[in-house]
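For this depiction, one protein chain was excluded, whereas all remaining protein chains were kept in their positions.
Each chain carries a letter (A and B) given by its place in the written order, and its residues are counted from 1.
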Amino acid sequence: MTAVLPARFELEAAELARGGGRLADMFAAGQDPVTLHLVWALDGERRYVITSCEISGEEYPSLSDLAPAAFLEECEIYEQFGIRPANGRPLNRVVLPPHAGPGFPRLGRQPEQEPAELRAAHTVGGHAFEFPFGPVRQVGVESLYYGLVTSGEEMVDLYLFTWHKHRGLEWRLQGQDPRAALFTVERAEGLSAVAMGWAFAAAVEAAAGLEPAADVQRTRAVALELERLYNHAAATAALCAATGLSVGQSAAEIVLEKLLRLNAAAFGHRYLFGVLDTGGTRRAPDAEVLRTELPRVHDELRRAASALLATNSFADRLEATGIVTAEQAGRLGLVGPVARASGIAIDTRLTQPSPPYASHPPAIAVRKTGDVLARFEVMQDEAAESVRLIGELLDAGTASGGTEPPARAGSGLGWAESSRGEALAWVRLDDRGQIARARLRPASVRNWRGFDDACRSQNVFTDVPIIEASFWLTVAGMAR
Amino acid sequence: MTLWFLRGLSRGVVTTRYPARPDQATALLPTPPAFRPGAIGPEEADQLAALCPSRALKREGAELVFDAGACTACGRCEQASPAVRESGHFELAATSRRDLVKRIPLKPEAGR
Partner (left out) sequence: MNKDQDPLPPASTRDPMPSGEPAEAAIQDAAGELRHRIASQFGRSLHIRTLDTGSCAVCEQEIRLLTAPHYDLHRLGFFFTPAPRHADLLLVTGPMIRAFDVAARKTYEAMPGPKIVVATGACALGGVYQADAFVHGSVGEVLPVDVWIPGCPPSPFALLQGLLVAVGRLYEKVSSLPFEVAG
């Protein structure tokens, strides 16, 4: 991690961006002074670089010109720390609820002005109107508030509010023991419990200088691939539900239920909670049950997926729907299957390989068209690859075991490729080894910002649930 | 459509008969702990309360108070003490929140 003087801050950032660096995350820490941290992914060089800068005043050089993806992070930093980019542009309310006054718990100090509630001006023949939808929506989905802007059927714009699901997790983690904190971190985005747990445990290990043994790293990867598998099966079921194909939905749900039962048989929990530990894992998988059952269950998924692709009423709804172009995906810093379906070949299992993926690299699934169909195909390819990887990892041997991190100061970055994409975590430990600052960045924090672009491109209302299923994000992961 | 119909027929019925008949799939589910009465001392009870991430355990005098409603069945208390085991109970719905709060007598203090 390199600390930069404010004078050099913009230059360093420009250099990194020009050299192909991807701004993977931006966040602040500390009070008086506040330190700004930028996490750059150098995908070609297979590593991350963090640049940091102390901000003594209220402003810092804007980065959203260099990295438009940084706009939402700038908004969050303003709400939590009261510091803003020097370009004078208004910042939106993103993270904290409207009633968050002076006494409201923040990571830093309250901003001078209330954040704005602005959206881009809409001009579609002068007849666009806006209607709010949610946050209580259809059955069995998370609460989410959409502002739909439409001229009738056509989606002109779509903006999201997620502050009603903000649990203040980063604030809660302050002062906690890092090992005990995994309980909370897993629940940041429960459907990515393994990924977030791994990213956070890896951050603690980087901070504390711990290196887990190879066999427990393989256990982590088995759990992560199982998580990827069940999420992709769930997304398949959701796509069928969105396209009104009940039979396909049932087929996918049968596979999903079998996978969840397999998770429980292998690791003791249907959603793989409680697997990750600092320095390793709390459990090792039942390899036998995975070896016998997993190929059979995956085969059902594979056959259901190919039957779906042969069903016109399904495939026609997916093709050319919800297109995210490669340019949009790059500009917005999207990750995961959404990025890969648009041709952006980033997968941290390959682009920032850490054990065990360095020795067990997966094949990367990429498409070019960026529509719902491409995302569906990427997920199916990844599911097959996950099953293959699990077999390989089990053959190489798995074990459990964790370590209490030593009680000393340090900071570190951790990451894992969740089913939704790159999940990041950063932690600073104080002199007693307790958490002074934890940053959690599930992939959902990034990818929701691609959702409005995807909905806007020539789509109508009924396409929105289909597009949402193909992104397969969570509100919990974005709002934290 | 024939394709789907035939596939469905060949798979058979997967639907559970629960609650009319028990379902062996319930044996896979993690369940809240059960405690051996009179086996846990007050100090151990305090330690168990401290390690519960969901505040489901606390000591009140000579009793361990267990809130099955707050419990997430994470297993940390079972790992920490041989006097704590999985209960196997998964039918936990309550019509009164208080019914989920259980009191287990602790080991009496030495000399009694």
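Note that in this section a contact is a pair of C-beta atoms (placed from the backbone, for glycine too) under 8 Å apart; a residue touches a chain by one contact, two chains touch by 3 or more.
Small disclaimer: the values here were computed from a predicted structure and weren't measured.
Enquirer: Among A:E257, A:E300 or A:E382, which residue is in contact with the omitted chain in the full complex?
Expert: A:E257
Enquirer: From the list A:G30, A:P68 or A:P135, pick the residue that touches the absent chain.
Expert: A:P135
Enquirer: Could you list which residues of chain B touch the chain missing from the display?
Expert: 14-16, 18-19, 23, 25-26, 29, 32-37, 39, 53-56, 66-74, 83-85, 87, 89-100, 102, 104
Enquirer: Provide the residue numbers of chain A that touch the chain removed from this figure.
Expert: Residues in contact with the chain left out: 97-99, 103-105, 135-143, 163-168, 171-172, 187-191, 193, 234, 237, 250, 253-254, 256-257, 260, 270-271, 273, 474-477.
FYI, only the chains that are shown with their structure count from here on.
Enquirer: Roughly how many whole angstrom separate the Cα centroids of chain A and chain B?
Expert: Comparing mean C-alpha positions, chain B is 31 Å from chain A.
Enquirer: For the complex, which residues does chain B have touching chain A?
Expert: Per the stated touch rule, the residues are 3-4, 7-8, 11, 14, 25, 28-30, 51, 53-54, 72, 74-75.
Enquirer: Spell out the residues on chain A that touch chain B in their complex, using ranges where they run on.
Expert: Those in contact with chain B are residues 180, 183-184, 247-248, 250-251, 254, 257, 261, 264-265, 268-270, 273-274, 303, 307, 310-311.
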